[in-house]
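A single protein chain has been omitted; all remaining protein chains appear in their positions.
Let's turn to chain A:
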Amino acid sequence: MPITINGSPVPIPSDPRVSLLDLLREELHLSGTKKGCNQGACGACTVLVDGERIVSCLALAVQYDGRKVTTIEGLADGNGLHPLQAAFIEHDGFQCGYCTPGQICSAVAMAGEIARGMPSHVTGELDSGTITLTRDEVRERMSGNLCRCGAHNGIVDAILEVYGTADARVLEAAE
């Protein structure tokens, strides 16, 4: 079975060493997904697999046979911007832009995790059934995505603008 990448079927690579990241960047020229460390430490290569976030540098492409992968290039409907992409521009949630696709993909999946009630280290009430997307929840949950330019405040502002007041239904739809 092929891998479905941004809605299009892609055959799995013949070399089993090829990471999902290198498949995207080198074979498909989907270079929006970035390589910042190639060892799972920076989050720049974050993509969505069946709606969940993974670091694609630590994923062998052959493992994703039959799965649905969404990259930054496939996030928006049509040619416009995803609401989070627009919010990143408005809040200046980046400078050099290199960690940005990973931050955005990560945040989209994070919103889904909140909607599913997955707690984090800073979640207070674990039995209330719902989790409020506070600034601290965003900071904690986004800490796997490094930014060296120091756009952290703008990133959190952008995420809160798009998902902060959304109810669980909207967050689910973000997946």
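By definition in this document, contacts are C-beta pairs under 8 Å (C-beta built on N, C-alpha and C of every residue); 3 or more make two chains touch, one makes a residue touch a chain; residues count from 1.
Just so it is clear, contacts and distances are computed from a predicted model.
S.K.: Just by its UniProt name, which of "Xanthine dehydrogenase, molybdenum binding subunit apoprotein", "Chemotaxis protein CheA", "Aminomethyltransferase" or "Sulfate transport system permease protein CysT" is the chain not shown in this complex?
M.R.: From the listed options "Xanthine dehydrogenase, molybdenum binding subunit apoprotein", "Chemotaxis protein CheA", "Aminomethyltransferase" or "Sulfate transport system permease protein CysT", the omitted chain resolves to "Xanthine dehydrogenase, molybdenum binding subunit apoprotein".
S.K.: Tell me which of A:Ile114, A:Leu133 or A:Ala151 is the one touching the absent chain.
M.R.: Residue touching the chain left out of view: A:Ala151.
S.K.: Identify the residue among A:Met1, A:Ala41 or A:Met118 that touches the chain left out of the display.
M.R.: Checking each option in A:Met1, A:Ala41 or A:Met118, the one touching the absent chain turns out to be A:Ala41.
S.K.: Applying the definition given at the start, please give the residues of chain A touching the unseen chain.
M.R.: Counting over the whole complex, chain A touches the hidden chain at residues 15, 17-18, 22, 25-26, 29-42, 44, 71-73, 76, 81, 85-86, 88-90, 92, 94-101, 104, 135, 138-140, 142-156.
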